[in-house]
Every structure is written in C-alpha cells, then in structure tokens.
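Report on the structure given below.
Here the complex is missing one protein chain, while the rest keep their positions.
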Amino acid sequence: MTPFSRRNVLLALLAIAIAAPPFANFYHLFVANLVVIYVLLAIGLNILVGYAGQLAFANAAMFGIGAYATGLLQVQLGWSFWLAFPSGAFIAMAVGLAISLPALRLSGLYLALSTLAFAQATQWVFLHWESVTFGAGGFKTPPLSFAPLPITKPLGLYYLSLALSVGLFMFAQNLVASRVGRALVAVRDGEVAAESLGIDLLRYKALAFGVSGFYAGIAGGLYSALLNFVAPEGFDLFQMVLQKSMIVVGGLGSVAGAVLGAGIIIVLLEALRAFKGLQEIVFGGLLVIFVLFMRGGLVSVIKRHVRGWEEPLRLVQSTAAPAPEVIDTRPSVADR
Amino acid sequence: MLLLSYLVMSGVTTGALYALIALGIVVVNKATGIINFAQGEFFMFSGFVAWMLHVQMGVNYPLTFLLAAVVGFGLGCLTDRIAFRPIAKTDVVSLVLATVGIAFMLKGLARVIWGGKADYLSFPPITSTDPMMIGNVMVIPQQLAVLAGTVAIVVIFTAFFRLTRAGKMMQATADNARAATLVGIRTDRIYTLAFGTGAAIAAAAAVLTAPLTLLYPDIGFAFFVKGFAAAVLGGLMSLPGAVLGGLIVGVVESLAGGYIHSSVMEVSPFVVIMIVLVLRPTGLLSFNKIRRV
Amino acid sequence: MLTPRISGLVATAVLAAVAITPAALAQQPGLTADTIKIGTFGALTGPGYLYGKLVMNGVEVVFDEINAAGGINGRKLQLIREDDRCDAAAAIGAIQKLVHQDQVFALIGGGCSNATFAARDAIEAAKIPTLIFASVHDGITTPPAANIFSTALTSSIESQAQLAFAMQQNAKRIAVISMRDAWGRARYAPLMAAFKANGITPVADEELSPDANDATAQVLRLKAANADAVLMVLYPKPAAVFIRDAQKLGFKPLNVGQTGIADPSAFEEQVGVPGATASFRTISMVKYTPDDPAVDKWRRLVEAKFPGDRLSVFNQFGIGSAQVLVEALKRAGPEPTREKVIDALAGIRDFKTDVYPGPITCSETDHRCHKTPAWLAKDPGGPIRVLAVTPVER
Partner (left out) sequence: MSATLLSVRDVHITFGGVRVLEGIDLDASRGEIRGLIGPNGAGKTTLLNIICGIHRPQKGDVLLDGISIVGRKPSEIARLGLGRTFQASQMFGGMTVLENLIIGLHRRTSSGLLSAGLKLKRHRREEAEMEEAARRALAFVGMSELAERPATALSFGQQRVVEIARTLIGDPMIVLLDEPAVGLSANRLTELDGLLRRIRDQKGVTLILIEHAIRLVMDICDQVTVLSSGRRIADGTPLAIRNDRGVIEAYLGKDLRARHQAS
C-alpha cells in the first residue's frame, strides 16, 4: 500500500487543518487563514500559467479586484458580506474574461506586457477613483459576523475559507483531469496543433483567465474580510511575485503543487521574519534555486520518491525513459 | 507652442532614459527570447557602484563610466551563468521567474549595502547646472548629456551588431538559434554576451542619468516597466524600435501630464500600449512574421 | 514539509510548555525579573524601510543606553523586531506574532501609514501599550484607542502646519503638489480639509509620482496657475526633481516641505542645482538635522552600532519615541503592568526629549502627543536655521 499517497497526505493535512484551531493562538490562526486563502490564489494562477501556459501578470490585480469589489459593495452600497462576497468573485471573473480578449491575439511576452499594463492600470484606478475606492489610503470593511452561529469571526472566517478552498480544490482537480483540462494543456503545448484538433483558442484561454479570475476573486473577498481593510499596496508587484513563486515552488501544472506551494511560501514568509532585512535576498534566492534545481517544483520531487502521487491528469515525468527506437531526425528549419 | 516644446523636450529626455532600459531588454530578448526582469535592478545596482566609485572613492567621471559598465557587464554575465544558462532549454515562465528572483536579490543586496545611508543618494552633475536656452526652450545641460549619451550608445550598439563578428553572431543566433548552432556558433557564449551587454547598457544609462534621478534601491522596477513597455512598442526585437518606443512612452507621459492632468501621467503609457497591442499585436516596428508550422 | 497546520500543533506544544512554566509574572507577558520584552514593527525590507528599519535602529540605541545604565528598575530592555513590509496583512501578522507568539510587554513601531492603520484593530484588541513612531495616518490615533499613542506628527497636524505656514508668509495663491501613495493620501485629505477650514481653495492641485524623473508638466501647470506658494506632499526624490525643474523654468514660489524632506542640507545636495532651494522651507518632526552638533552623541552611538550607516532624521524619530516610552516604563514603577504603562503614557505632560522640537504631551482624550513641528530653512551654502517651533492645536 501507499500510506503517503497524494490522497492520504492531502486528507491528513485537511484533518489537521480542521482540528487545529482550538489549539492555536490568534497568530497561528491568522497565518493558517492566509495559507488557505493563498491556496485558492495559487490554484487559480496555476490553471492559467501552469496548465494553460499563459504568461500573465494580472493575478495580483484580479485578487485586488475581488477584495475591492467585496469591500466596496458593502461600504458603498450597504450590501451584506454574504451578497457582496460572491458578487466580488463574479466581478473578478468577468474582469478576467475581459482581459483575456487581447490574449487571443497576443502571445508570450506581449501577453506578459499587456497583463502587466492592465495591472498598472488597475492600481491607478484603485488610487485615483477616490469617490469610489477611497484612494491610496484604502478603507476599512465592516466587521464580519457569523451571527446566528456561535462562532467568533476569526474562527468562522477560517472555516469558511477552508471549506471554499477544499471545494474549489476538488473542482480544479476534476477540471484539469477532464476534457477541458486537456484542452488547456494542449493550448499550452502547441497552439497550432490544438487548433487543428478543433480546440478554440480564444474560448479556452478565456476560460482559463475567467476561472483564474474567479479563484482570485474568492480569495480577494476572503482576504478583505480577514484584514477588515483594503488598500492598493496589498496588490502590487510583491504580491504578484509571491503568487508566482507559490506555483513555481509547488509545481507548475499541478493542483496539489499549488496547495503545497501556498503553504510553504506563506510559512516561509513568516519564518523569514527572522531574517531581519534579508527577506528580499532570501526570497529571490529561493525563486532562483527552485527554478534551477527543482523545476517541477516540490511535487515533482515527491513524485519521484513517494508512490501514489500521480496527478489525475497523467502528467508526464521528465525522467521517464525514452522509447527504444532511435530515429534519424532531420533538423527542420521551419521549426524555430 | 512654448508649452508644447517644453513638454516634448522633457518627454524626449525622460524617453531617452526609457529607451536605454528598453535597449538592454531588447538585446537580451533578441538573443535569448526572454525578458530580463532584472534589467531595472542592473540599472540600480550599477548606479550605486558608480556612486561608490565617483562620490566615495573620488574616481573621475569617465573612468567611473567605464568601470560601471564593466561591473554591469559582469553582473549580466553572472546572471546568465547562474539563472539562465543552466536552464536555457526550459519554458519561458521559469526563465522569466528566475530573472525576477535575481531582481529581488539585487534589490535586497543594495538595501543591505547602501540602505543605511538613510536616504536617496545624489550623484553630482557632470555638466554645468545652469540651465541653457535652445531656441526659447530652457534645458538642463545634463539632460542634453543623457540625450547625447543615448544616441552614442545606440550608434555603438548598432555598429556592434552590424560590423563586429560577435555582433553578427548574436544577430544570427537571434534569427535562428538552431541554425546558428549548426554553423558552429557557440550559442551559450552568445547568451552570456547578450546578458552582459544588456546589463552594460543599463549601467551606462545609470551613470548618465544618476545626476538627474537620485539613487535608491527601489528605483529599478519603475524603470523596468517603462522600458519593457517601450521595448514592446518597438516590437521587442529592434534596436531602433526600442529607442522609438522609449521616446513615445516619454512624450506620451509628458503630454498627458501637461495637457490632461498630472494625475494621468503614470497610467497614460500603459493605456496607449494596451491600445497599440490590441490593434497591432506585435508592436509598432515589427512586420508580422509568417507563422510557421 | 512544514505546513502551518503542523506548525500550529508545534505551537500548541510550545504554548502548553509556557503554561506549565511557573512564571511568577505570568499575568504580565514579556516581563521577567530582569527583562522587558518590547516589540517593534515596521518595514525592514522594501521602500518603507526608511520609516521602519532606520527608526528601529534609533530605538535600539536608546535601549542600549538605558541597558548600559542598568535598565529600568533593574530590567533590561529587549527589542524584538518584526517586518511588516508596509503591507496590511504582514502588519497584522506582525502584531499577532509579537502579541501572541513572542508575548511582548509593549509595542513601539509603525512606519507605513496604511499598514499601521490596518493593524490598529489587532493592537486595540490586544490592549497592549503602544507608541507609534512614524506612521501619520489620522485614523491610527483619531478617535483615540485606549492603548495607542503617537509621537509622530499626525497627518492633520502636519497639514494644518503646512498651510498655516504658507498663510503666515502672506501667500495668496497656494497650490498643492502631492504623491498618490498611501502616505501622500493620508496627508492629502487632511490638507484639503485644512484648506476648507480656512475658506480657501488651492489654485492648482498637481500630482507627482514617487519615481518621477521629470516634473516639467507639473511645474508648467503650477506656473500657469500663478501659484505663489506650493505645498509639497512629496518624498525627497520627487521633491528634488520638482525643485530642480521649477528652477529650470524660472518658477520661484515659496516651496513648503514637510517631514518627508526634513533634512534641508541633504535635500540641497539631492537637488544639486545651486540656489534652487533658496525659497524652500520645511517642517521637521525633529529639531536637529543629522549634522547638528546637538545630536553628536546620538550620531556617535548610531554610527558605532550600525557601521556604514549615517545618522538620519529617521533614526531620530526612533530616539525621541524610545525616550518617551522609556519614561512611561519608568513611571509605571518597579511592578509594571500593561495598564500602568498605558496610564503612564496618557499622563505624560511636557516631557522633553533630545530630538523633538517641543515637549511631548499626551492626554486621556488626545493621543497625538507630538504637536510642535519645527520650521527649517537653509540658505544655499549657508547653515540651517530653525525659523520657528509652532505648536499646532485644533
């Protein structure tokens, strides 16, 4: 048997996550809640970058849009959190879909810049549309209450985040192992071939952006409730790099990797508090080291050493032996 | 009319700086096909090194310029050795993220080394500080020095690519890496050379503009984003395109600031770029390549 | 692999261990017979390190001095630093960690306005005595939280001072140029309120990016508006760019700076154009520029403790606030409790530090303890002059 299979390990983590709060202090609960929120972000981003292969830099902006929408619907329109929160997620999804429109025409580095430009424009709007967004100073969100339930806000929010993360983890896992997930990987591995097989590039790129936006939006809503505060600087370059490194450390193109990556990066960020002032160096170095030495992320290392970690989508391990037949290949100039 | 000439003049001088950053980005992209996110940090770091040489150690300006370029070149080569060459065959996402990691490390390092100096470091001007008149537009001589430096750097690098063996090999590698390998070009050396020259351009830009823009560890990213935008406007592959892109970004900013409001200055180039990319997805100066399958 | 869930378990074990330890002062976290743990938070990395790390360095030299002299009632001060990266989430995390994990006795910190503002709820809930050393956001101290005091010049105080100064100098057409970041906004809104309170409107209201390298457009617009005084809500870098371009374009209003540009001689050097700073005046939160002989002692201590650093105004923020906190700890007596320290802070009246321009006065109802900005001027090439120390009161 495989006691440390992917399924068992994830279930054990879940069990710990459910059982731990009564034993944890406010600080641990806060960090645990952050982890759970970042799990959502990392899964969403991994679908876009790891699976669909789109080099997009707008995830922090979509996270921000989710947080702002959830917060502002409460503050400006007086909606309850329970209405504002899902609406915020759908707004982020709609924005994700909208920025995917240029993505059909753009690829690679051009797409990277267009999403970077979008992120800059979003920051600008957060900063300057003061009548709505309260500008650079940000705003406090109304305190969240789980009123009829006998549960405090930090604990309630933690369990809400956890439930959503588990649900959306399952959704993502099903999705990537399906017809849709394969189409995304096909778009990543070869756009022309994917099209020749009837896969509509725009549709699937838009889908990846939309799903990613939805996950970021959910995460944003939870984040605004966790902090009770929304301001532009939370959704900046550092945020973007943070999320990117989660999927790199966990493993590009792996849902379980996104979970591991989010957990590790957030815990590491907390642990790095000890490296007074050296955070940037350690963090940057970590990114380089992972890209250099563990390109498949932690998941690929685990896959190599522990049985039972195959992804639902039978993603390839680079170490697999090539087929015996060796063939005379002619270098093709047409193939860049 | 005077307003316009002032705004254009200021846009052009700022744009020249963006153009230099864009040049570095394009040189690296031409050879390797990736965007070096650490380009802005090369600029920052070499600027600090130049400050140390010139202000703290009293090295004269021309020598500082030279030494900073050498340090920049070394920094670029090191980046290639550490974070590009070992993984050159992997996906673009990983490669780009590795340069992001380098950028963070350089930023952190600069903060540790120079951050305790409390504030924004100033670099003494190399030219007279008295404004001078060109027609009826007043300019600071240092701005003209930046412009002249930009022109010189563009000329030097264009000549490098057209005339020297190394330049031609870089060009060939950019056009078709596999074919270049087949004719015996050591492409890994070309990559090193590209990172090195890209960083050297950033260093030259830093020494030229340091007297205008104070030095601080976070100066890199803002310049990088503008430079990246400029490079994309120019089509990512063309040196003249990068210069044109830089000037456009600078002038757009300046005009938007002067005629609309200063609050739209920062965002204006990005709006322009999003429009350009939607209309012309491969930049202004590149003709559509035939998609090969 | 260490996940937070596992670390949660580990922490539980740690907590259990702590609970079992027969600590005589168990009711007072962070306090032992011979130490007092003080937590500090602010940016150690990122652009905000000026208002975080450097201020903490100032705090630390004061603590060292106290410890060298035997501590407070025999207890040595121990400073625990946490990074908030100028980020709301990280600031809340830092507070939670200092309070619940490190279990510090009191807090001194707060660099970036938004981060500290976001963390206010967490600090308030912990009921821990807290002294803010640099953050200026009005929301941190207004309405006052029982346990949070500030020795920073808060936004509204500084904004009023800036406008009042320009009006005293007989400026008739006052304009504003500001940055649109968290600090800039925290300062901007009260500034507009101050304009309104005085029944005037700014003749122009321009924005300059923190990273700007050219301010031609802004200068031309301000010049076109015929402004005779410009209130600058800018960091030194954009401010230097602005002053330089104003000089270039022959625009010479009264330029009114603020605490962000509190060192006129450093600023003159940054601007780099002789004579450009002639009409520049600025507020300082502290009375002395770093090269003033009056702060020689502190310069020596800072530069000895942090080799390579130069004494900065940011260090001085830390020195002043640490002296205030130390005073409150002393007043809390040999058996201090958090409540006693909070009361002691609230009871500080006319306390003189080595760096602040005027005395520090807190009260039960007003926790903005520093209301005396100093006005500095420096004639090009000449010495710095303290023009005035003007108490501001609403």
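Just a few scattered comments:
Just so it is clear, A, B and C label the chains in written order, and each chain counts residues from 1 on its own.
Simple rule for what comes next: contacts are C-beta pairs under 8 Å (C-beta built on N, C-alpha and C of every residue); 3 or more make two chains touch, one makes a residue touch a chain.
This one's a predicted model, so the numbers in the text were calculated from it and none came from an experiment.
Of the candidate positions A:96, A:181 or A:220, contact with the unshown chain belongs to A:181.
Only one residue in the set A:101, A:199, A:278 or A:306 touches the chain that does not appear here, and it is A:199.
As for the chain not pictured, it touches chain A at residues 171-172, 174-175, 178-183, 185-186, 188-190, 192-201, 207, 211, 253, 313-317, 320-330, 332, 334-335.
In this text, only the chains that are shown with their structure count from here on.
Looking at B-C and A-C, the interface holding more C-beta pairs in contact is that of A-C.
Set against the C-alpha centre of chain A, every other chain centre is closer than that of C.
If you average the CA atoms of chain A and of chain B, the two centres end up 31 Å from each other. Within chain C, contacts with two or more other chains are made by residues 45-46, 49, 53, 180. Within chain A, residues 128, 277-280 each touch two or more of the remaining chains.
By the touch criterion given at the top, residues 13, 16-17, 20-21, 23-28, 30-32, 34-35, 127-128, 135-138, 223, 226-229, 231-234, 238, 260, 263-264, 266-267, 269-270, 273, 276-280, 298 of chain A touch chain C in their complex.
The part of chain B that touches chain A in the complex is made up of residues 29, 34-35, 82-83, 86-87, 90-98, 100-109, 111-112, 176, 178-179, 182, 221, 225, 228-229, 232, 236, 263, 266-267, 270-271, 273-274, 277-278, 281-283, 291-293.
Contact residues on chain C toward chain B in their complex (touch as defined above): 45-47, 49-50, 53-54, 180, 206-209, 211-214, 216-218, 220-221, 235-237, 240-241, 244-245, 247-250, 263, 266, 269-274, 290, 306, 308-315.
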